[in-house]
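Every protein chain of the complex appears in place save one, which is left out.
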Amino acid sequence: MNTPREKIIFEHSRPGRAASAQLPDAVQGDARPMTIPAHLLRADPPALPEVSELQAVRHFTRLSQLNFSIDTHFYPLGSCTMKYNPKACNSLAMLPEFLARHPLAPESHGQGFLECMYELQEMLKAVTGMVGVSLTPMAGAQGELAGVAMIMAYHRARGDTARDEIIVPQAAHGTNPATATMCGCKLREIPCGPDGDVDVEALKKAVGPQTAGIMLTNPSTLGVFERRILEVARIVHEAGGLLYYDGANLNAILGKVRPGDMGFDVIHMNLHKTFSTPHGGGGPGSGAVGVNKRLLPFMPVPIVAREQHADGERFRWLTEKDLPQSIGRLSGFMGNAGVLLRAYIYMRMLGREGMQRVAEYAALNANYMLARLRGAGFDAAYPQRRASHEFILTMRRQAKELGVTAMDFAKRLLDYGF
Amino acid sequence: MNTPREKIIFEHSRPGRAASAQLPDAVQGDARPMTIPAHLLRADPPALPEVSELQAVRHFTRLSQLNFSIDTHFYPLGSCTMKYNPKACNSLAMLPEFLARHPLAPESHGQGFLECMYELQEMLKAVTGMVGVSLTPMAGAQGELAGVAMIMAYHRARGDTARDEIIVPQAAHGTNPATATMCGCKLREIPCGPDGDVDVEALKKAVGPQTAGIMLTNPSTLGVFERRILEVARIVHEAGGLLYYDGANLNAILGKVRPGDMGFDVIHMNLHKTFSTPHGGGGPGSGAVGVNKRLLPFMPVPIVAREQHADGERFRWLTEKDLPQSIGRLSGFMGNAGVLLRAYIYMRMLGREGMQRVAEYAALNANYMLARLRGAGFDAAYPQRRASHEFILTMRRQAKELGVTAMDFAKRLLDYGF
Amino acid sequence: MPFNPHTPADERAMLDAIGVRSIDDLFDEIPASLRVKALEGVPAGLNEMEVSRIMHERAERDRMALNFVGAGAYEHHIPAAVWAITTRGEFYSAYTPYQAEASQGTLQMIYEYQSMMASLTGMEVSNASLYDGASGLAEACLMAVRAHRRSRSARILMPQTLNPTYRRVARSIAGMQGFKFEELPYDAEGGHTLPEALNAYDGQDITALVIQQPNFFGVLEEVDELTRWARRNGALVIAVVNPTSLALLKPPGKWGDDGVDIVCGEGQPLGVPLSSGGPYFGFMTTRMEHVRQMPGRIVGRTVDLDGKPGFTLTLQAREQHIRRGKATSNICTNQGLLMTAATIYLTLLGPQGLARVAAASHARTQELLAALARIPGVRRRFSRPTFHEGVVAIDRPPGAVLEALAARGIAGGLDLAESYPELGNALLVCATETKNTQDIERYAAELGSIASAARAA
Partner (left out) sequence: MPFNPHTPADERAMLDAIGVRSIDDLFDEIPASLRVKALEGVPAGLNEMEVSRIMHERAERDRMALNFVGAGAYEHHIPAAVWAITTRGEFYSAYTPYQAEASQGTLQMIYEYQSMMASLTGMEVSNASLYDGASGLAEACLMAVRAHRRSRSARILMPQTLNPTYRRVARSIAGMQGFKFEELPYDAEGGHTLPEALNAYDGQDITALVIQQPNFFGVLEEVDELTRWARRNGALVIAVVNPTSLALLKPPGKWGDDGVDIVCGEGQPLGVPLSSGGPYFGFMTTRMEHVRQMPGRIVGRTVDLDGKPGFTLTLQAREQHIRRGKATSNICTNQGLLMTAATIYLTLLGPQGLARVAAASHARTQELLAALARIPGVRRRFSRPTFHEGVVAIDRPPGAVLEALAARGIAGGLDLAESYPELGNALLVCATETKNTQDIERYAAELGSIASAARAA
């Protein structure tokens, strides 16, 4: 069956039509409230569609069928890992009581939710090797912003006001430099060597008293593990800078090696990549941040604390009052609560062994795919290296010899449903 | 995007693979219970698929996309009306508490559900003009069986044991004659006249002391209203028979005319046609029956009763003990509870005015479509008659002149998504 | 009317096209005396928000913390994916798959379901579902009488250990054609049907013997011996089975020397919520030799004109829409959506998962029976092995005990007084994989405290 293109919703619209079951009764018999002065009222109704409920359902159901999705297709993406979004994560996060809870409702009626958030913080600490976690950033990029803001707050709090430069490798994800700019920092790019590792000599030249920090991801966006990471950390720390770990994707290292142990001071994690919350056609994400001891006082609020009381344990939000040096708030309430619940549920199902297996089987799959594609005649960008959870093939040869570019391959793969 | 055929699930299967999140822990460390004698155990495991959770989700999601459905297509069916199945009917009937309730749990913990069932019975009485309703039949055909069984029980209870013949019009739905046979009755078919009405002369000849009853639907399966219905009722009643109304589809008459007022003694209703419970690709349905006073003692059980107690009203199931002449039970518990809840919710949203409009707009749509198709050059089977909620076009002319049959038209319409 | 797309302008244009002045004119063939004015007795319509609130409040009233009732409907964990997919509009709102072109999704689903059920029961062919387990047995009885050409008696033997409601439903439905149902007694100590009870029927014309495994008491029957008796005496065998149990128990296709003739049962344990009793679905499988007597839809695999594989309804000449008064059954609408859920459930559980569910349910029930038997005045009623249910005898009438348990949030089992008065004060209890040791201890503690409070009073 060939799903045809679907009209724009406004083409289904007829003046006066409505999904009447959705109309609340007019409370005062009249839709124009008399207590509001006329000059504050709208003259013409907004141009929203006027359709029946069935028309709406049919239109949006048909639209959905025009998409690729994990539930229908395989996305062999690297950094933006698309893994199965367990149905239970969705249905349990959407239990009516969770959905109905107002963010400013009394904490006494949110202990169930808060307990989940507290345990999520603890689990994220355990997998990153950090000592503090804040769940409030609403996506990876906001986590980065929080991280760089904390780095800056740390230097400022020490009176170290000259540090305003953030170092990023040339291959860094676009959000890294964009974040540095948003945080009022200058950018300094450094190259990678031919084996994919950071060019340590270039790094040594780049650091100095102006260095606020460096943003890295490891394995890097080139898909290889930075083998000299401890040396890199030493160089940056000795120069007085801090290390930021772009943990958008932890699939390659989960339970195998921890950013905290590598020497990183702060990390953000895209729960929508590693912990399987849905991409939703572009969001929502969640960019929880973890920090080591140095940055603890600067974490964004709110954060969940557990307290022992005579009648048992209780959970509550820590706010600016509890963390006066906090970089502050990043969202209207506490971040993407429902996404966090989904990540929590996923992590509870995985458990400690399951998390390690995430990295094991990601590595197995990536290296297998690399081996098979090399066998099929393609060239690895870093043929001497292990793949992490992703790898780069270079189409340079094909482009030269056959005039077929990487883009051509990518588009043709789409025709086959990848 | 062209959805390709999907493999059979067994082709995705690999020995030893599993959706592991769904495996309960082995309680005794071993899956083979030792307390069951070996000769009662299975030698080889059943051939069920062995796939991951994502494989299952992807397979069945893809299968779903191979279907037509109300949510994606328009079905211009007559008798088997396919109307919008409101999403709220599904989500409210599937509230966790409703789903979790065991059918044999104490009635004290089912008052919410029972209240809905009681009110549903009352509403169905109101729209049919009957005095008793039982919700237990699980589809139209089982409703028919209950109806004919009650007719037979009625005659038997009066000692009128010779009545074993059920009259049906030639155009009756296949379940009508099949039901009569299942009830141990003989069948007698009568023709319809050229205007679509029952041939009254033939009916007069057919009735007699052997007549148990007649099964009719009105408007008939030919899509026209039986204008001489009161005369038909008189003829059958005078002969000692009872009248059965096949109320599979009430869309044409809801709130306009009631089977009880036309003289029918018993009716079944397909809640999956008139009251918008889903067809689900072939079921479940629900075939509630309504009866007049004569047949009250014979209704299938259980039935919900409302009782006044000192501390308020209470609902309880009436069983064989309360209705000793009942034709008995037709299902393991009480019928298709969840379907009944959906119908209840739909009826509450419609309300009394909404129900009348069902018939009004069904008639408007059918007669409009008839007018337009006649305008386009097609022939009505009963050109002198109003359409009810459905009508018949005859392709006799096209078959003769063009060699194109009704089947050809139907198949070509499918290509256009109808 | 909440779901009506017509605007006043639409309505006007349509009336003009038809050539009438008002919608009312369209009803002018109905005798005026019969026309309804207003639908008293139906309340005014509510919007979705108002109805939602009512339903949430009513659902809330029915909340029950812990359930230990089985008796034909079993509480199992249902993977979230099952209903997330089953309620997709393309399954939920699809029509009966008469038009193969528009229904390949549903048809392939049924085909896969049939394959799984055939294997699970050890039979050759499955239909696409019946209404439920009880009515499925009635259909099986009708089928057996049709299929057994040599038997003229229409006598069907039913053990008393067969679910009493199933026996009633078989009588209501199949009784109208003059079948004779005769009951077999059970062993008062073991709780099973004594194969010797059949000796009384040796050599008689018996159309079919029904065997339920596990039986209504949860007790395991000696299915091989019972089946062999039927073969020897020329009776067909109808097996009534619990599908979960078949992950571990011998499938009916292997009972006796060469298996039974018809298998039926309640499909609810396979991914269908308890939901106050329905919608569930009945399954039925049989030998190829009986397929033309089978009720209900059957899907087959085929190729289209271009040689592409596809699925379609098959052997429709058995059905009412073709065969009318001579059909194998009047069934038309079946329980397609529940069959869909079951197919997804069986796929997600797989052979390993279903075996674990069965084993855990068995183990939890044994744990429960042991825990209850430790309460003074409570004992296990039957000695033979049980699957995932069992009968306990208590020392007072169960009615009040069950009420007291309900007030503490526990559905404590089924009172057997009505169907088995000879058992005295007896409860049928069940624990599945959804219950853990704390749950069982909680039940035992509450039952113990109710019993001792009553003794003290």
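The letters A, B and C name the chains in turn, as written, and every chain counts its residues from 1.
Note that a contact is a pair of C-beta atoms (placed from the backbone, for glycine too) under 8 Å apart; a residue touches a chain by one contact, two chains touch by 3 or more.
Since we're looking at a predicted model, the values are computed, not measured.
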Of A:K204, A:H237, A:R306 or A:R329, the residue in touch with the unshown chain: A:R329
Touching residue (missing chain; options C:R88, C:R171, C:R231 or C:H362): C:R88
Residue, one of A:V57, A:I190 or A:L243, that touches the chain absent here: A:V57
Residue ranges of chain B at the interface with the undisplayed chain: 1, 14-17, 19-25, 51-55, 57, 61, 86-88, 90-92, 96
Touching residues on chain C - with respect to the absent chain: 48-49, 52, 77, 79-80, 84, 87-88, 433-434
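The rule is simple: only the chains that are shown with their structure count from here on.
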Pair of chains joined by more contacts [C-beta pairs], B-C or A-C: B-C
Of all other chains, the one whose Cα centre sits farthest from chain A: B
For chain A paired with chain C, centre-to-centre distance based on mean C-alpha positions, whole Å: 46
Inter-centroid spacing, chain C versus chain B (mean Cα positions, whole Å): 19
Residues of chain A touching at least two other chains: 1, 21, 52-54, 57, 61, 86-88, 96
Sequence positions of chain C contacting 2 or more other chains: 1-4, 6, 47-48, 56, 79, 81, 85, 89-90, 104
